[in-house]
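I am attaching a structure below and will ask some questions about it afterwards.
The complex appears here minus one protein chain, its other protein chains still in place.
What follows is chain A.
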Amino acid sequence: MLEIIDVSRRFGDFVALDKVSLNIQAGEFFTLLGPSGCGKTTLLRLIAGFDQVDEGEILLDGKPLTALNPEQRPIHTVFQSYALFPHMTVAENIAFPLRMTKIAKPVIDLMVREILEDVRLPDKAKHYPDELSGGQKQRIAIARALVNRPRLLLLDEPLSALDAKLREQMQIELINLQKEIGITFVYVTHDQGEALALSHRIAVMNKGEISQIDEPSVLYSCPDNRFVADFIGQCNLLDATVVSVAEKQLRISIAGLGELDVCANPEIDFAVGDTCALTLRPEKIRLAAQLDITDDEVLFSGKVHDMLYLGDVTVYIIELANGVLIEAMLANDAPGRTRLFDTGDAVQIAWHTDAGHLVA
């Protein structure tokens, strides 16, 4: 539905976007994820029309958007700062986009009341924005942007000003609202947890380019490259060299750990001697004082170097032979005990050959 084709945008010498292409489907909850300065907000502004592309084309339903001013595009934005009009009541704010069209007053009133129900704030119609809490302002901003059913809703880090608890609640509401209303959402965030929780698909961006576009679970378990592996969630990145190649398995050599078997990445054909990196999620590593392993597991001994107690889980940083550090995670699920190991304890770790994911 929205096609972005080879879009570039430069500010002086700085390349904010470098030949970015992506395709967003109707009804999709699509997220642009990346660190600050990766170009995600620039891309959003280009879609909204606040900025012009240097090269490339943006098509909505097959028609080019580039010649249209923001007010002519059937696209609305929810701003990070909410941007509610302070001199208008909640109802007037929501009615604003409707007043810009030729809709009759009684119909407008009806639509405003309906959308206020949808965001569960029916009694706030006569209030002014500065009487609302952060979460309420956010819902009104979303209601205002949704009320006249745009083809596309752009959300620019809309939850970043809310506290953690409220953010989680709003995330659930956003998912439900999107499902109910069926409007395509393009969501910009630097918060990978938020992106994973909300999106149907995520485009991870870095330095003006797209690193990977995939569903959250694919992105997390099978990152295409080191950047995505590192940016999404916690990850052990172990530099390695390919020693031998079999059909479904590779043997790699990791400095300090020696040789070990891993499952091949069907996307990449590695040859003997290639450099690669093994990405290994902390929760996929088994950790105990003494471990029995199966045939397709690898085992290492080490000691607890450091630990981060997070309540539900504890992240242990294990020092293996030759000073290699591996992060492992254990749920604090033992009844009556807060954590299992202390700094300096001798432990063993093991992982399945399937647990790691090989990237170039």
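We adopt the following convention: contacts are C-beta pairs under 8 Å (C-beta built on N, C-alpha and C of every residue); 3 or more make two chains touch, one makes a residue touch a chain; residues count from 1.
Basically, contacts and distances are computed from a predicted model.
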Quiz prompt | Per UniProt, the name of the complex member that is left out, chosen from "L-serine dehydratase", "ABC transporter permease", "ATP synthase subunit a" or "Monovalent cation/H+ antiporter subunit D" | solution = "ABC transporter permease"
Quiz prompt | Hidden-chain contact residue, picked from the options A:E131, A:D239 or A:E259 | solution = A:E131
Quiz prompt | Full-complex contact with the absent chain, from A:A26, A:M100 or A:L308 | solution = A:M100
Quiz prompt | Per the touch definition above, residue among A:G37, A:P70 or A:G233 touching the missing chain | solution = A:P70
Quiz item: Out of A:P86, A:G311 or A:P335, which is the one that touches the chain we can't see?
Solution: A:P86
Self-check item: Absent chain, residues of chain A that touch it
Solution: 48-50, 69-71, 75-77, 79, 81, 83, 85-87, 96-97, 100-101, 128-131, 144-145, 148
